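Every protein chain except one is present and positioned as in the full complex.
Chain naming follows the written order as A and B, and within any one chain the residues start at number 1.
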Amino acid sequence: MKAEFRLPSLGADMESATLTEWLKKPGERVRHGEALATVETTKGLIDIESNDDGQLLEYLVVPGSKVPVGAVLARLEVEGPSQAPEAPPPPQAVATRQPAAAESPASASAAAVTTAQEGPEPHARISPAARRRAHELGISLLELQRAAAGGIVHIEDVEKLAASKPAAPADARAMMRATIGAAMARAKREIPHYYLGHSLDFGPARDWLTRYNAPLAVKDRLIDAVLITKAVALAASRIEGFNGYFRNGRFEPAADVHAGAAIAVRGGGLVAPALLYADRRRLTELMQDFSALVTRVRAGHLRSGEFAAATITVTSLGADGVDVLYPIINPPQVAIVGVGATRDQAWTHEGQLVVRPVLTLALAADHRVTDGRAGARFLRAVADLLAHPESL
Amino acid sequence: MQNPQPDAAVRITYRDAVREALRDALTGNPLVFLMGEDVGRYGGSYAVSKGLLEEFGPERIRDTPLSESAFVGAGIGAALGGLRPIVEVMTVNFSLLALDQIMNNAATLSHMSGGQLSVPIVIRLATGAGRQLGAQHSHSLEGWYAHIPGLRIAVPATIDDARHMLAAALASPDPVLLFEHLYLYNMEGELTPGAAPVDLDHAAIRRPGRDVTLVSYGWSLHKCLAAAQTLSQEGIEAEVLDLRTLRPLDEAAILASVRRTRRAVIVDEGWRSGSLSAEVTTRIVEQAFYDLDAPVARVCTAEVPVPYARHLEEAALPSPAGIAAAVRGVVSRSGSGI
Partner (left out) sequence: MDPNEIRARLLTLLTTVAPDVEPLSVDPAQALSDQFDFDSMDALHFAAAVSEAFGIVIAETEYPELTSLERAGRFVAAKLAQKR
């Protein structure tokens, strides 16, 4: 049967992307999970994957086009019923109800000339949402008025105007900053965060890692972050209220744990793609996933499946970090764990003062979903798991 | 009606669902009783309480004289005395005769006594127009009652809500008015097996969509769903939000949906001036102004006493076609609304 290959939503804040390259040709066979195209988003280049097994029939979008989330990019002939979601609704709706061709460039540009001569109208009709989006994208009201040619400016017009402007590399960085800014502003505006910190003796985990890693080639060794991510994912699968999304005014628990790993992008910014099924992967598998994920971030080739999937996030500043990292929830998720640096500290153990590698975990969680008591249980569960690394 | 397999879905009417809810309440709590005009021997004007008199006896299924003020007042007294009365006022039109009891006693006593008294009465009322009953028998006054602090206003619009809202209403320490649209009684649908108990605080999204939010409740909800179906064929995906409770309003759910779709159309069988639709609109504009991509629109009953003549009555009430037209107006390029 025929199926449509659409631009998926790669995050709550994504509204559109620019198609940069087709990775398959019409007539070629495609498999489920195989990358079909590369798109550029505010988070960088991302390979988007097929949801179906079958054959690529035709392209509907040429490279260089900016398209909204949910737009049909190509048609496929698939084996069996399509697995692709019918029309994935973008988290922030961009109107996909009419094709871009509905705009009349000729009349718009003609009117633009006259408006330019007359100067800006004193009472341009710009929708509140369009006004705010323009502000986020750095588009001036004057530009909007000219583009609107006397009509009403909707958010869609702002998106189109932004898409028509060539994005310089510096702009890409600014866009990523704007994206992070928008997501974090939303988090701070909408999510009643509560914060809990818990220090733990990382000695058992470190000792176990040292023993485990000693005989192995460097490429096969595990790093601290993998243990911690696994522990967080397991705790999230066991303790209700931390794994999932807060949407439509209520908590929707996720069936699987996809642990977002916050990864810094060089030159500023960060992305948080997901380690899929993190609670059920073995440590060696998780390490391979994590390693591959960082490699893809560095190469600027993330996969679409990894983007929107994270159900909870772990963030760390690593060895150079600080004692405590107070994280901000990545909406629509409901929890994030900040991992501080491991440092040798005075610690009491069975009544004795000893020096141990101490690590502080900080949980930020959504008060609309859980309370501090549940949060404390969650952090203790992570700590208990890390105290028995062999069980991970 | 007995359900032999608790996990199997059952097809029942809204009327049966309300009766099952009543039977459950009467069986589960000896303090619960039902009273109202013709609820006993006649089985209720909409046949909701048919058979209950035989099952529970005249002590608990009480026919009352034709005096709304008297029997609503008696219900309030019973509630003050520790019972859990369910009072059926045949239709909202006649509730005006009991308005003094509802507004000046039921709604206020808890507050005026500093919480020493509570009035846990449940009043069930049929509401709405569309049956050629004439102006004075076709009112939709639930939005009006939602104006009054001290009351809770709930509107079951689905089979599941008809079946489960009564229990939540009886659990409330405050007076609750349950509005049942007369068009819904014959609606048939599947009762979700093992459905979670409902509360009287949350709206529900009955159909997700990305382009516009249709905010509605009661019978109008079903008109919205029909309109959404039509619009979907035109590429417009409407989200349909069922308010479920008019007081308190689930503001968070309304705002969350509108922030996503950036457009809202409020559909209400009540009149437009000084109304529930005005209240919902205002809250959206107050709190989600910068998320809006078009003016909020409303589809309400025409500002006339509801006409008797079939074609005039149809023209006065919200219709799926009128709702679809309003939606097209807010998503159109001209943005002129309706």
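Keep this in mind: a residue touches a chain if its C-beta (ideal position, glycine included) is under 8 Å from a C-beta of that chain, and two chains touch if they have at least 3 such contacts.
Since the model is a prediction, treat every value here as computed from it, not as a measurement.
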Chains in view that the hidden chain touches are A
Given A:Ser140, A:Ser164, A:Thr295 or A:Thr348, the correct residue touching the omitted chain is A:Thr295
The one residue from A:Val62, A:Val218 or A:Ala255 touching the chain left out of view is A:Val218
Residue list for subunit A contacting the dropped chain reads 209-210, 213-214, 217-219, 221, 223-225, 263-267, 290-291, 294-295, 298-300, 318-320
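FYI, only the chains that are shown with their structure count from here on.
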For the pair subunit A and subunit B, the C-alpha centroid-to-centroid distance in angstrom is 40
Subunit B residues touching subunit A in their complex are 202-203, 205, 208-211, 234-237, 250, 252-253, 256-257, 260-262, 289-294, 331, 333-335
Per the touch rule above, subunit A residues touching subunit B in the complex are 70, 87, 89-93, 95-98, 125, 127-132, 151-152, 154-156, 247-250
